[in-house]
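With one protein chain withheld, the remaining protein chains of the complex are depicted in position.
Chain IDs A, B, C and D follow the sequence of writing; residue 1 opens each chain.
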Amino acid sequence: MTMFYILLVFILTGLLTLFLGPIKVLRNIVALLGYLAGSALFIYNIKPGLIYSLNIRVYNIHFESGFSTVFFGIIILAVFLIFLLASFHEENDGAYYLFAFLTLTGAIGVLFAKDLISFFFLFETMSLFSFLMVLKGKNKNSPKSAFKYLVWSVFGGYAFLFGTFLKVYTTHSVMIGDISFIGGHIKLLILLLILTPFMVKAALMPFHLWAPDAYSDSKDAFTVFFSGGLSKIGIFGYFIALFKIFTEIASKYPWFLTVIAWLGGITATLAGIYAFMQDDAKKLLAYSSISQLGYVAVGFGIYTHYSVVAAFFHALGHAVYESLLFLVVAGVYYRVKTTDLRKMGGLIKKMPLSFIGLLFGIIATSGIPPTIGFPSKWLLYEAVIMKGDLLLTSLVFFASITAFLYSYKLVHSIFLGKLHKEHRDVKEAPLGYATGIILLLIPLFVLGVAPGIAVKHIDYIIRFYLKPELGYNLTTMTTPLGHVNFPVVGIVMVSMFVLSLIIYFIFGSTYKADQTDNYTATEAISDDFELHYAGEFYGFMRKAFGRPLKWSFEKLLNAFLKLFAFIGEIARGFYMGDARVYLFYLVLFFSLLAYLMGGKL
Amino acid sequence: MVSPILVIALSLFFAFVIPLLGMLSKKLPRWVPPISILVNLLILLSNMDKISGGAMLITTAGIKPPIAINLAIDRFGFLFALLIQTVGFLLSIYYLAQDTKDERFYMLFLLNILGASGIVMTGDLFNSFVFLEILEISSFGLVAVQKDKKSLEGAFKYMMIGAIGSSLYLLGIIVLYLSTGSLNMADIARLMPNIPDSIKLFAGLLFLIGIGVEVELFPLNAWAPDAYEGAQDSISTQLSSIISKAGIYLAARIFFTIFNGFYALEVVLYLGIITFIIAELAALMQKNVKRMLAYSSIGQMGLLLFVFALISKRADIFIFTTIILLALNHAFGKGLLFLSLGALTGGTREYYIDSLKGSGKSNVLAGLLFTMGAFTILGMPFFFGFWSKISALISIMKAGYVYLIGLVLLVSLFEIYYYGRVIVNIFSGEGKAQKTGFIYASIMVIFALFIIAFGVWPHPVFSFAHKAAVALFERTTYITSIMGGM
Amino acid sequence: MSILYFFLYLLLVTIVGLLYMGVARKVTAHVQNRYGPPIYQPILDVLKLFGKKDAASHGVMHTLGPVIAYTGIGATLLFLPLGNHTPLLHFNGDLFVVLYLLVVGPLGMALGAGESANSNATIGIARALSMMLGYEIIFFMATLPVFYANHTASIYKVILAQGTFPKWAAIMYPISFIAGLFAVQGLLGEKPFELVIAPHEIASGPMVEYGGKFLGFLQIWHAVGIIVETGLFVDIFFGPQNILWFFVGTFFVFLASVLVNAVMPRFRIEQAVRFYWGIPLLFAILGILQVYLWR
Amino acid sequence: MKLFKFSQSRSLWMMHFCTGCGAVELPPTMTSRFDMERFGIMPMATPRQSDLLLITGYLTIKTLKRVVRAYEQMPTPRYVIGFGSCTINGGMYWDSYNVIKKLELYIPVDLYINGCMPRPEAIIDAFLKLREMIAKGEANAWKKYIENYEWYKKNQSEVFDVEKWSVKK
Partner (left out) sequence: MTQEEKIKKDIETTFGELVNVNIQREKRVRVNAPKNMVLPILAYLKQRGFHQFTLLTCVDWINDGEFELVYNLYSLSYNVHVLISTRIKRDTETMPTAINVYEMAFDYEREIHEMFGVVFEGHPRLDEFLLEDWKGIPPMRKDFDTRKYVEEKFGVKDLTKELFTRKEQPYRGPGSNG
């Protein structure tokens, strides 16, 4: 019963904030209180295994909460809190929070839904209201990217609907139940259709075209929730489709899983390459988010206990460090009013906390040990090697190297390098962003050193579907291939750091050199000398990749649209012409029908 | 307990009073339509409880049904009458806000409402033809009221095709009259089994084309885009909400009550889908927003007809309710779209997509309402369109055409594409600021309220539509209550 | 006790690394037909650098750059088994831990150099990271078959599996071995791939603003790096049974790359990256296919 | 620390900043025939990394500005060797309007090598002499620069705009 109350609470807070629109402070307090109430209800009352069905006389909605509901629910609610804290600093009107809370309702509702129609209803609510959020985005071409997002997400939604009806037609039950017993290949079609919206939402390669524009054009605070929270629904969908709906997929269609794995690998690599070619911070982060989600698809594609645990853990990690990165960029945008990498630089002196946040964010994105990014990457590699797919391992490794490239470009262009004159008096990001950064740094390290906390919970989720093989306790992971003890790695790094610090302090002194005291071939440089190397950071890589870089899915889609436009032209042709032509149609139709009927007269 | 016959009589009386009042003073005629429609509404509502049972019979001039002209309103007819009156009333209030209109316009408007409600309430076949004629002629007039090139051309096309359509309809009636000897619907329905097949087929064919024009079936709807585009915004609302709904009622009454499932409906099945696809494709690349809305309304009607023809495959009450739901959604959704488009363009008639740029920013309410109208047509959650679309898909599945659901969904993806394009255009860039009058805005808000209210809590509409479907479905109770009653 | 042992172990490896650099300079000198500095010259250099008085620092991150670099390479060293002698007894080096720790060093140095607001440094780092797209992939694909064949991801087990001479991975998987050699050349940053330092083009790249003791740190970082990188390669492909054989193996591999370094000119950055996607990639893929067919 | 003194003398990193016609003498000293690297002297790319600054030949005002800036960017202890007579008293450019006459007016010089472009043998001899001086602790010209910094700056300001060109400490 509480599941329905949670959704109700969120909807009510949304409506309240709409009416309280003008009074900013009151509205923020109400939004925060509503959120806290809803999440408190969620955390205390939602246990796996609750069943609840509600009859609204037109149709009865079934809710059910499982382990995955709790897992994803906590992630989404946490990321929403970060979004809320950050959004208080942006000037936005009441409707903004209404749409935000309704998107949250949709997202949480989807986790509860047991029957497919209510799943579709809540999924569509989430897409619709996130579309409206992007529509209220921050720059002039946000309506265009919102429109692209709407078309893609509704395309996914309609595919899901078609899949639902096929399922209901074949299995006569509208619940999210197993379809592997149906004969013939229709079950594969149903799976593909049900999987499409989640591939769109988790931006798998052919369906990712909306993501870079939607992420970079929506309001900064909302992008945190958009990429950190909403993409988790896509992953939840993978779990639903590949485990709950089609349980024996590994035995019936193994090739389908390898296709997903390779698709994930290609997404990770290509998105990584596009990422380090971007000159806008948010576009870069958008592609990096797509690339990280590619790893999760690889994890699901391998379909062993190790790889799925890795996929879930990576999704958790992605939520943490992706929202951290977007939050920091939002904080920087709040102060510097630009996300163009060329115009920023040297902000480390002015925004140290944001720098630390971004630094540990990129360390986690590239999967370096003490942080949350490492366990899932390590486990994913082990799983892919155990599966024996060495080429895919190297592709994933290639993708993780691109992670180093774009993360360094991000941290360098924003924080390192030379401080521009106009950023002289920039202050640290305001409180909302700072608390968000600190809140996110905690899990980044805790789960990095002791992944067991989350792995235990993930194990419960998939214990029912896959035989548990991964040996783990709070702080270590063992697989047939290898064994890693994460705190040891952390301790060794810290002790080495202390040792080299000691060596550092023993010897000679250093003096603080001014920014212009720089070796520029002994040429004297004044303060407004443009020395920040940020634009075309990896320009030479364009020559290294050469022509293939030109191909893009965008061109493919545009060609496809032109085809439809052409057909549209023909159809419109029918309605041109004057009354005589229409009469001719009528007479023609009449004689045709008469002839047809004649046979039966 | 005033007898519904007065609805017809009173509106007729008022229609002809208007020219007289016109001579007295310019202002008065504007007040007549709202009053008369209000009266009709009250009459209908007062008979609400009486119709709960089977059909409610009203005889005129006391003679037995098969001979006299009588009104037969069952729950199905009552629902449509209510729809027509409410939309008519809203539009009449809208016209109050309009100033320079000569009295002939109000007369035509009232006649139009009269024709529509007449069709919906009549029990006699020939009487339905008369009301159909009144409806069509008055709508020709209404379309042409704008007197510019586009509206005249649209009206002319509409008149040409409409005239031929109604004449074929009359032929159908004559054939039936010859074979059964009576004009009363219930009576013909009763005698239907003993009509030889070929004649039944021929009559059915004639009716199919006759009503096909009215209901915008594929080859016959060529007139529709020009008529919609030519007409003034409120008139196109009237066209899409009232006139096509009356056509649907007529088709249902003839093909189900009289022909009891006419097997040629299979043709309508394919035609419905073709209408839907062709119209949506045509709308895809349309630059003129008004014409685009016209195509989309034809497309929705095509879908409605497709579901309508499903009954020939599997007669199921749920499919009937879906037809009614789709009709309601189309009426209110399309009405809201046309009205809000009018508000966005602020009376100037250039509907070109670029001229609408940013108008949503400057006229937030109209922009919002246009988006709501678009969302309910697209079937977004929290809008009434969602339930009608879901029930449409369920009924298609029930009839066994599962793969067609895919096709319908794919085509409605085009819908989202071109609606989305317009919404994006409205909300991007800086547009001219036009203010919409308070009355105009309040009417649109009432349309929107219907969509949102029944989107969130669809139960009342569902139950009401279900009872109406039951009334339509039990053909025999209709016949016995009219024939036996007397 | 283990702290002292841990400290001495690190000192030993640093000194051996510096000696390797001395030998390298001596060998290059003799290739160029001149005497070259004494072998212990790098040790003197490092001492001189640490003796330097005031070194310029551009901010906290700038100063911490070399410190983190040395931390990273030191941590990698401790996870890398030298022959059968594993520094941290209860936890044997895992390939991915070592590979990811290997990156911490350059990342730390990159952050420090970035803070120095000198475009030479940033271009150097951009090149270093892009080069990683080249050699890191080949190195990983070259070592993968050996791990896959021995069903393990731990370097220690791989060493034990290569007991006697004929069972060396270099002999059993020659194609991957050659690809690995190409990769080591890039990993060490020797001449054809010396784009990162490139003194003539970008004034010693990332180290342009580092003087005095920072430069000293970077020298010992480079020294330990030589031992670690060649050591990783030797562990996987030769499996030295004891620490002596380990140092002999690393010496010869390092010598090979130094000889190549002495005679080769320097690639342009896109040539270097494209080079790695040419023949070495082909060898690496053939190596993987060989494992599939052979096992 | 004797060990540091010894290592400083044994490993001299030279700032390869060719300021005049003497630069052409350095390649032979570096390459196989004379090989100065055997004394631990290596050419380095940036002033930050080098201890030894070679002024090879005449110094126009333009180059003097860069030389002073390079000198100030070098970490201490740093040494300067002046090649040829042009650094001592202007040499053959004694009356030229844009060549400076006495180098030590502007930067402290440890060692001069006379000869209108000394041959590599003389350069190697100078390096060895510098090595002894460092070992003995005499080569502390850099201290003089720091002690009478104003004097040097006054001299320099006569010749060029010190404010723009000197490194802000």
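Here is the rule we use: a residue touches a chain if its C-beta (ideal position, glycine included) is under 8 Å from a C-beta of that chain, and two chains touch if they have at least 3 such contacts.
Given the structure is predicted, the values throughout are model-derived calculations rather than measurements.
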Check: What are the shown chains that the omitted chain is in contact with?
Finding: D
Next item on the list: May I ask which residue of D:His16, D:Arg38 or D:Lys101 touches the chain that does not appear here?
Entry: D:Lys101
Note to self: What does the interface between subunit D and the hidden chain look like in terms of residue numbers?
What the structure shows: 61-62, 65, 89-90, 94-98, 100-102, 104-105, 108-112, 141, 155, 158-161
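Note that only the chains that are shown with their structure count from here on.
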Checklist line | Chains linked by the largest number of contacting C-beta pairs | finding: A-C
Notebook entry, point to check: What whole-number Å value describes the gap between the mean CA coordinates of subunit A and subunit C?
Noted result: 36
Notebook entry, point to check: Counting in whole Å, what is the centre-to-centre distance of subunit B and subunit C, each centre being its mean C-alpha position?
Noted result: 79
Notebook entry, point to check: Could you state the distance in Å from the CA-based centre of subunit A to that of subunit B?
Noted result: 45
Check: Which residues of subunit D are in contact with two or more other chains?
Finding: 46, 48, 73
Next item on the list: Just say which it is for the chain contacts: an open line, a closed ring, a star, complete, or other.
Entry: other
Checklist line | Contact pairs between chains, per stated definition | finding: A-B, A-C, A-D, C-D
Next item on the list: Over in the complex, which subunit D residues touch subunit A? Could you list them?
Entry: 17, 46-48, 65-67, 69-70, 73, 164-165, 167-169
Checklist line | subunit A - residues contacting subunit D, complex | finding: 511, 514, 516-517, 519, 522-524
Checklist line | subunit D - residues contacting subunit C, complex | finding: 1, 3-4, 6-8, 10-11, 13, 31-33, 35, 37-40, 44-46, 48-49, 51, 73-77
